[in-house]
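Here the complex is missing one protein chain, while the rest keep their positions.
The letters A and B name the chains in turn, as written, and every chain counts its residues from 1.
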Amino acid sequence: MGVTIEEARADWVGVEFETAQYTIEEADLLDWATSVEEADPRFVDPTRDDFQAHPTYTASLTSFRMLPDGFPELGNGRGIDGGKAVTSLAPVRPGDVLTGHSLIADIYAKTGRSGTMIFIVHRVNFENQRGEQVSTVDSRIIRNSD
Amino acid sequence: MILDLHTHSIRSDDGRAKVENYCQWIRKKEIPLDGFVLTEHRQFDDDSDYRGLEDRYQLLILKASEVETDYGHVLVFGVNDDLRQEFDFARIDNPIGEVLEAAKRCGAVAAPCHPGRPNVGLFAHYERKPEVEGIELIEVFNGGSRPGEDDWSVREADARGWAGFGGSDSHIVSRIGFCATEFDDDIRDMDGLLTALRSKRFVPRTFR
Partner (left out) sequence: MRFEDVELGDELPERHPDVSLERVRTFVRAGHHDFPRFTDHEVAKREGLPGAVVPGIMSQALLSAMIHDWAPGSRIRSLDTVFRTPMIVGTKPTCRAAVTDVDDDARTVELDITMTTEDGVTSVLGTAVVELD
């Protein structure tokens, strides 16, 4: 008998399961911004004092370990990216070393155009090398369960 | 009188619209709506009181539910305490027959929405399961439909003699009123809406 959504929620929501570090590279920030036709000099002119990462850049910072060890087999496969919510609390700049703390923020089921889906919300809270909270990224992983 | 019969607010997991912003948008953009019905996913919002917004913006704001069944999603208008005891609104696999019967027994009106949509539309289920009894009206215009889905709904409703209504299925503010329903009668409250739906004196409208 598999684990129910309710049981998984009770066992796993709020559990922090990974901490990873990311060094922010100027070239990546510049390529990211120019590839989306960004024109605001804060994001495309590295000579400026206020040069910084594009506001949703932290959404790319992932260890690709989206679920904790021992997480139950809810639904099928790895899942698809159902959406992301990115909150920007402070600028991220080249040379910053961000620490991302990953946790499961929510688990729920619904039906939609793609069938019966289980949503697993993976949250990463990022802080910089000074301990300042800079961003939160919620990723909604959808697994089909038909 | 024109009402959008299918909208979601931030009370729904995937809704991003605040109800006052819907009101402000309707007035600012001169959307031809006299009101709208909030049909939150898998729940009935018993807590929110929108009477102040109704007065301020001169709009009718009613509350209903969008529940999930083994034949797709169903809008339930006229949710009351009796009906909420009949089945679990939070479930994603309620037997549609039980929902339709319970609604009728408790004085509510239940109607499949976006019936032309894959997986969560009634007609997709008809392709592999028996047809169900007790349906009298369906949503034929849905603001979130892809090309062809509403056409299918209209054809099926015509073939079966069902009445068809419209709703935007808006999840963000700027999509309210994409589809709606024009009623012959003036509607002032949920009882009035139920009477109007049963009378079938309405036509679906699209403003996309």
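Simple rule for what comes next: contacts are C-beta pairs under 8 Å (C-beta built on N, C-alpha and C of every residue); 3 or more make two chains touch, one makes a residue touch a chain.
Small disclaimer: the values here were computed from a predicted structure and weren't measured.
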Among the options A:6, A:45 or A:81, the absent chain makes contact with A:81
Where chain B meets the chain that is not shown, the residues are 14, 16-18, 21, 24-25, 28-29, 144, 146-147, 171-175
Touching the absent chain: which residues on chain A qualify? 27-40, 42-43, 54-57, 59-60, 81-88, 140
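By our rule, only the chains that are shown with their structure count from here on.
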Chain centre separation in whole Å, for chain B relative to chain A (CA means): 34
With touch defined as at the start, can you tell me which chain A residues reach chain B in the complex? 108-116, 119
Please name which positions on chain B make contact with chain A in the complex. 13, 41-42, 68, 72-73, 92-93, 117-120
